[in-house]
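Excluded from the complex is one protein chain; the other protein chains are retained at their positions.
In order of appearance the chains are A, B and C, and numbering begins at 1 in each one.
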Amino acid sequence: MSNSAILLIHCPDQPGLVALVTEFVHKNRGNILNLDQHVDRDLNHFFMRIEWDLAGFIIPREKINDYFATLIGNAHGMKWQLKFTEHKPRMVLFVSKASHCLYDILQRYGTEEFNCDIPAIVSNHEHLRYIAERFDIPFHYLPITAVNKAEQEARTIALLEELEADFIVLARYMQILSDDFCQHFQHRIINIHHSFLPAFKGARPYHSAFERGVKLIGATSHYVTADLDEGPIIAQDVERVSHRDGTEDLQRIGKDVEKRVLSRAIYLQLQHLILPFGNRTIIFH
Amino acid sequence: MSNSAILLIHCPDQPGLVALVTEFVHKNRGNILNLDQHVDRDLNHFFMRIEWDLAGFIIPREKINDYFATLIGNAHGMKWQLKFTEHKPRMVLFVSKASHCLYDILQRYGTEEFNCDIPAIVSNHEHLRYIAERFDIPFHYLPITAVNKAEQEARTIALLEELEADFIVLARYMQILSDDFCQHFQHRIINIHHSFLPAFKGARPYHSAFERGVKLIGATSHYVTADLDEGPIIAQDVERVSHRDGTEDLQRIGKDVEKRVLSRAIYLQLQHLILPFGNRTIIFH
Amino acid sequence: MSNSAILLIHCPDQPGLVALVTEFVHKNRGNILNLDQHVDRDLNHFFMRIEWDLAGFIIPREKINDYFATLIGNAHGMKWQLKFTEHKPRMVLFVSKASHCLYDILQRYGTEEFNCDIPAIVSNHEHLRYIAERFDIPFHYLPITAVNKAEQEARTIALLEELEADFIVLARYMQILSDDFCQHFQHRIINIHHSFLPAFKGARPYHSAFERGVKLIGATSHYVTADLDEGPIIAQDVERVSHRDGTEDLQRIGKDVEKRVLSRAIYLQLQHLILPFGNRTIIFH
Partner (left out) sequence: MSNSAILLIHCPDQPGLVALVTEFVHKNRGNILNLDQHVDRDLNHFFMRIEWDLAGFIIPREKINDYFATLIGNAHGMKWQLKFTEHKPRMVLFVSKASHCLYDILQRYGTEEFNCDIPAIVSNHEHLRYIAERFDIPFHYLPITAVNKAEQEARTIALLEELEADFIVLARYMQILSDDFCQHFQHRIINIHHSFLPAFKGARPYHSAFERGVKLIGATSHYVTADLDEGPIIAQDVERVSHRDGTEDLQRIGKDVEKRVLSRAIYLQLQHLILPFGNRTIIFH
């Protein structure tokens, strides 16, 4: 099994950053496995992802963050995340009634395309409990009403903390999360929206697409923020449609796009390839 | 050379319409070359395109419209267009400063991919006159100011009528046409907008796309109506982009999509394959 | 529930065919719901699909085939298939060890995207029995060895006849069927091959793709014939890959393409939209 460390770094651009970080790894006997960097010339901002083998690395795993902060990060105004491939991410799925994304995710999980744990499926409906049971995953029914929303969200947060969830996937979960909830899990909630954002934000995008007479329909996976359908986009794709496709056809065709775009985002998340910055994402693939 | 007639028909759906029209053609000794029909179940509306060989057809060409109206069309509440493949469509190009769509169109015209005449290129700038000259096409410089707009549009209409233009292509023409002008040439002006509409309407769509951090950029060809970027969509396509692509890259990549989407729309128009209906288009391909 | 008839017809082209068939339907009080025709100009061959509502049609359902043969089909050298939407097609799945296509099909079946019955899953391995059980579909384990192949195929044919299977889907079934078996079920076996045929026929196409350094990988669904990977193609799609993708990545990315291309073919088959002709297919969509 792989045993490597990954640093996702960003900071204002300045000369020598790549050399600085590669030297930190190399001098301490880490073998660099992957390195990718990007400078946004408009924003004059630097982004980097570096992965190195921990075998032989002389800084103990639990001290890497401190050493990096002291020796490099703080002095250069960096922000960073440190990840270890030994840790298997814990992903919790939120669903409502539609099963297509859920099945697609569970099939990939079952065949180890997704290297993660799924400690729970959370839903505001009972409809998909049978699927959770087929896959032996605990199912938590947490119905939401106008009255109990805050209470149920608190309960959900408690559950997620108990489960040590790393991130949440809204696999066609049809409830709008509160601003507080979104803040609490910043860059840790991935949603799938059934349109090529920013077109057709909000409810019933396939109906809007039909009425507008578009020749392409799409889907967008993004991090959830307090602004509905406005968070940083992770992946998008489209499929061609024609006048022959009524609203039901658009929904049928769209499900395929939703499945692959959401699973693409999950894959990137599990590989620690995404660096969100403002309202954009850097995808190091 | 082909010598056939094409009827593009639509009307409220009712039983027997296909049989009625095919019988009209067949009984009068026209051989049906192509037939495509579509019923919009939501709107309960019928659409049909039929093409038949005129060799042997017993109704004289100039009387077909009258006969069809009297025998079938009027009695069934139909609207229709009648086209003859012997007529080579006359397409006028409107351009401003960007040359990529213009070159692409002229290359297809030069190699007879586009079977049409181009009696004129109209522009509000002098920049692309040299290209018109290279291809021996008359170039009309009609600059637009806040003051002279109505006057220049009147002059343009007179020119188009004199040239017997069948339709107009706005090949990145950067002037907004007046409502009157749009009305005058309803379903006869094709525009290319440099985004996948309805996302990023209006000016500077690539800048907006960059700021929103989308992972796809697109282009849309549509008929021009008085509502800016709201007319019936003819064709759309997209291309993948990434965080590495700055605004200039989006423009560069986007040009390719614009070229092929606009030329696709022109091809469909020249083959009489488009039937606009409300804010949508039926594409019989 | 819909109650309509579908005729898929082909014959050498001759004037009047469309009028003849539409008249047959219309005169006998069938309302035409869909009509699509195509003439292959190179082969001078005519293809047509017509669907009409049986409510009010004066020829009894069980006599339609005879009447059509006598009145039209035989006299014009036509070949045709007659389908009724009331009949729910019976599809049998053949699998080996890979689960991705199977799950994808069963999810679509479970959500009624696929309107069919699945009376059985057949496999030469026990690996996927648990999935069949999760979906309550009978699983038939029919292992194949060099010695028992003919015997097992005979058993399989008996099973399929007992189950009244309409068609078979090889959802990554890793056994080559005998020529006799292929003949027996001509145009009734749909396979998914994990390359964009005709590139990379035969075994291990992702390894070959990696070695050739292609920038696209694909999948192809086709009817199975005695010539391996040479049958009529129903659907194809591709996905971009790069030098970063090793053989395992190609397999992972390829699974997505396989899933959607195979399910696309099944959808077309269930809607009676495919007309195979020689080594090609007409897809009336």
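General observations
Everything that follows uses one rule, which is that contacts are C-beta pairs under 8 Å (C-beta built on N, C-alpha and C of every residue); 3 or more make two chains touch, one makes a residue touch a chain.
As the structure is a computational prediction, the values presented were derived from the model and not from experiment.
Within the whole complex, the absent chain has one touching residue among B:N28, B:N65, B:Q81 or B:Q107, and that is B:Q107. Note on the undisplayed chain: of the listed residues A:A19, A:I58, A:V147 or A:A203, the one touching it is A:A19. Within the complete assembly, A:V39 is the residue of A:C11, A:V39 or A:I157 that touches the hidden chain. Contact between subunit A and the absent chain runs through residues 15-19, 22-23, 25-27, 31-37, 39, 240. Considering the complete assembly, subunit C touches the hidden chain via residues 38, 40-42, 47, 196-200, 210-216, 218, 232-238, 242-244, 246-247, 279-283.
Interface residues of subunit B with the unshown chain, by the touch rule above, are 99-100, 103-104, 107, 110-111, 113, 134, 244, 252, 255-256, 260, 263, 285.
Operating definition for what follows: only the chains that are shown with their structure count from here on.
Contact with both subunit A and subunit B is made by C. Of all chains, B has its CA centroid at the greatest distance from the CA centroid of subunit A. Copies subunit A and subunit C of the same chain sequence form an interface built mainly from equivalent positions, shared numbers / all numbers used being over half. Taking each chain's centre as the average of its CA atoms, subunit A and subunit B sit 42 Å apart.
Averaged Cα coordinates give subunit A a centre that lies 37 Å from the centre of subunit C.
Along subunit B, no residue makes contact with two or more other chains.
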